[in-house]
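We show some of the complex, not the whole, and keep each chain where it was.
Labels A, B and C are assigned to the chains in the order they are written; within every chain, residues are numbered from 1.
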Amino acid sequence: MPGVPVNPIVRWFHQLGSPPYFDGFARRYAPWAYGLGGALMLWGMWLALYQVPADYQQGNSFRILFIHVPAAWMSLFIYGVMAVNAFIALVWRIKLSELLAMNCAPIGAAFTLITLVTGSVWGKPTWGTWWTWDARLTSELVLLFLYLGVMGLYGAIDDRRNAARAASFLALVGIVNVPIVHFSVNWWNTLHQGATIRLIGPSTIDASMLAPLLFTALGTKLWFIGSLLARTRTALTDLELGKDWVRRQLGVPR
Amino acid sequence: MPTMMLNTPPLLQAHQLAFARNDEPVFGPLDFHVAAGEALLVQGGNGSGKTTLLRVLAGLLGASGGDVQVNGKPAEREAIAEHTALLGHLLGHKGELSADENLRFALGLYGQREGITRSEALQQVGLAGFEDTFARSMSAGQKKRLALARLLLVPAPLWLMDEPYANLDLQGIALVNQMIEKHVHAGGAALITSHGAYATPAVRTRLLELTHG
Amino acid sequence: MASATARTALLALLRRDLLLVWRRRGDALQPAMFAVLTITLFPLALGSEPQLLARIASGVIWVAVVLAGMLSLDALFRSDLEDGSLEQLLLSPQPLALLIFGKVLVHWLTTALPVLVATPLFAAMLQLDSNLYGVLVLSLLLGTPLLSLIGAVVVALTVGMKRSGMLLALLALPLYVPVLIFGAGSVMAASQGLPYLGALLVLGAALALALVLAPLAAAAAIRIALS
């Protein structure tokens, strides 16, 4: 390999890009990410259901927040991860990035769907309707369509690598929607409430609600990492079926 | 007119060129070159990768390994576009345009070789009098001839010809060989794929065999 | 050697595509016909109540235009792909983005323009308030080229596929949504006496951006899709 990078972090990334190394990495760490993420989510949910006091306005229905908000964050976060990988896949043609980007899409679509469903379940008691066409809700629906479009395009092309590149391109074009989702509450006046939780500066949210929210948020992130690693590993094995390292791993004699 | 220019770099040079689809190699690492004044015959059975090779050389597909040089320089899009003309399985005619209109469009895109007019080219391929016939109402052989006229007209010196003999009867095959001979003797070059059942042109010819897988 | 310049190439392409449209002029009016039919379906499905129709008129027209545009998109590169002339475009020593711009221009001239011309007819069919004609036409004038340009990028992505019609719709509609919101929104706003210039300005800005970026993106997409 020409010019082996010296910086250890850069070198690690280079190593990770090699399919056999990634396979080992994913096999080792995916269960940990799943386990830790699951535990954090369960703990957060327990706090949310039993420790947080009922809201003086909304009663108990607001507890759906602890699913809705982390899922909503994930729906945007995963799109970002997908777009970054898509960019790397298009510019440097790294196979692993293609697969990572493509395997982000179904997970992201699932979280987007959860956001939409929990949002409308919550909307019924608070706004009196399952659905309205305001900017936040609409742009989130568009986000779902974008995820589905990426998946559909990836599935519709026979050659796996071309398919990944085409779908990556779509993912990059669709990134304009992400800031729209996030800032829609500021740009248009909507039913949906504005940002209340800030990383920097004071949050306008009750402190007792912050802890469970942080736990579920962290838990979903870890769960996503586990799921992404596991899916990508399967896809990689599938793609490299003829290669030596896969044969060795599956115990197929050469 | 000189038949060979030995002190210039070859028109096309491939070094360890390989292509893989879904990580399955279609053709292995190949080394070959085509110089001005000669033809390269690419032979191989069904599915051996002849068409794929031509598309890689034309820049329509990206190679998975190795590199290609056009006229001594790395094969960038511009260099390829300037030096090569492709005659593929699909001929690129519009059925609703006449023979002459089809040629005009091609010249608008590619520019025109000196010393030959559209009607002369049509005549050379045996389509004199067909200037105003719609491509749609031409027989398969005539369509192929129209595509050959395009090759005669554009300035590119290297012709990439995928199965130029297919669909032609014996007369048509002779015409193709004649065209290639003339082009090569005038300092051009050609890369021709074939199943191997046809007569080849009478020029200095090199052979590249593709084997399956 | 008379080598071709980008300008001659663009002119040759425009000449050829317009000639083809003329030779198949029956097809060229079909998107407009489709929009007419869609718009006709509405009074039939809703019962013909003048006030109701007038309220939804601009929205229905916009939706019909979006659907018609989307359906005709499929044809943008298809015939060029099928007969191999798309390959010839890719292989030519000319900037592909420019050639694609030419194709989009012809597409807009032959699919959106007839719809635009027929707008007064549609408006009459749906009893639209005649004060709103101006805003409606203006919004369509800014919006339809935008739709064509965005659509070109999406078609470029799906160009090599069989049976891509439905996938195309899935990919294009989400991107069309903002155009629709601002386009139909401006007419809605005007009908309620609210300021509508903002929405039109947004459309105009987006159009300016798309005029530059969309051909480049489509060129990149087409190279990806065909390799």
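Of note:
Keep in mind that, in the parts below, a residue touches a chain if its C-beta (ideal position, glycine included) is under 8 Å from a C-beta of that chain, and two chains touch if they have at least 3 such contacts.
Note that the structure is predicted; figures quoted are calculated from it, not measured.
Per the structure file, chain copy numbers for the whole complex are A x1, B x2, C x2.
Going forward, only the chains that are shown with their structure count from here on.
If the chains shown are joined wherever they touch, the resulting network links each chain directly to all the rest.
Centrality by C-alpha centroid: the chain sitting nearest the overall protein C-alpha mean is C. Chain centre most remote from that of subunit B: A (centre = mean of CA atoms). Centroids built from CA atoms put subunit B at 49 Å from subunit A.
Subunit A and subunit C, compared by their mean Cα positions, are separated by 33 Å.
Here the spacing of subunit B and subunit C, counted between their Cα centres, is 37 Å.
On subunit C, the positions that touch subunit A within their shared complex are 153-154, 157-158, 160-161, 164, 167, 170-171, 173-175, 177-178, 181, 217, 220-221, 224-225, 227.
Residues of subunit A touching subunit B in their complex: 159-161, 239-240, 242-243.
The residues of subunit A lying in touch with subunit C in their complex are 90, 138, 142, 145-146, 148-149, 152-153, 156-157, 162, 165-166, 169-170, 173-174, 177, 180.
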